[in-house]
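Heads up, one of the protein chains got dropped from this complex, but the rest are sitting where they should.
Showing chain A:
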Amino acid sequence: MVLDNIEKLLEKYENGETTLKEEAQLKNYFSQETVAPHLEMYKPMFQYFLGNQKEQFTKDLPLKPKNRFNYKWLSVAAVAVLMIGFYFTTSIIDNNCNDLGTYCEPEEALEEVSKQLAMISNHFNKGTQAVGYLNEVDKGTATLGYLNEIENTTKIIFKK
């Protein structure tokens, strides 16, 4: 009776109609020591299937946590760099404004400017003094005016 059942199952099996349960049943039957002689040739097949289930993958996996570059941190770093940059540039301007030739205090600046202007006007005055000599030239030309008198007199003489 059992054999009959197995034969039916084998037929179904070959047509691909068996369920997993029925296939397990077949595998079970053929894993016995003694099988009906006319079904002997199925034995290696099912034994092979069962034996093959036990084969294992033994190679180990080199799983390294991959260090993927995180772009979030890049933006954080950029902001940090910018902020540090701003901080230092402003402090440089604050501390060393004398180095750049300017004055930090407006009063000091005014004083310095008026000093400079005074110096300029001083030198200007010197220049105008030098120009004063032109007056002498004027005098010279004035004396030349006497030559006209001489001309007048010579004209009178020749008319007569």
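One rule holds in what follows: contacts are C-beta pairs under 8 Å (C-beta built on N, C-alpha and C of every residue); 3 or more make two chains touch, one makes a residue touch a chain; residues count from 1.
Keep this in mind: contacts and distances are computed from a predicted model.
*Asks:* Quick one: find the hidden chain's UniProt protein name among "Aldehyde dehydrogenase family protein", "ABC transporter permease subunit", "RNA polymerase sigma factor" or "Helicase-like protein".
*Replies:* From the choices "Aldehyde dehydrogenase family protein", "ABC transporter permease subunit", "RNA polymerase sigma factor" or "Helicase-like protein", the unshown chain carries the UniProt name "RNA polymerase sigma factor".
*Asks:* From the list A:3, A:45, A:83 or A:113, pick the residue that touches the absent chain.
*Replies:* From the options A:3, A:45, A:83 or A:113, the contact with the absent chain belongs to A:45.
*Asks:* For chain A, enumerate the residues touching the unshown chain of the complex.
*Replies:* Chain A touches the chain not shown through residues 13-17, 20, 23-24, 40-45, 47-49, 51-53, 55-57, 59, 61-63, 65-66.
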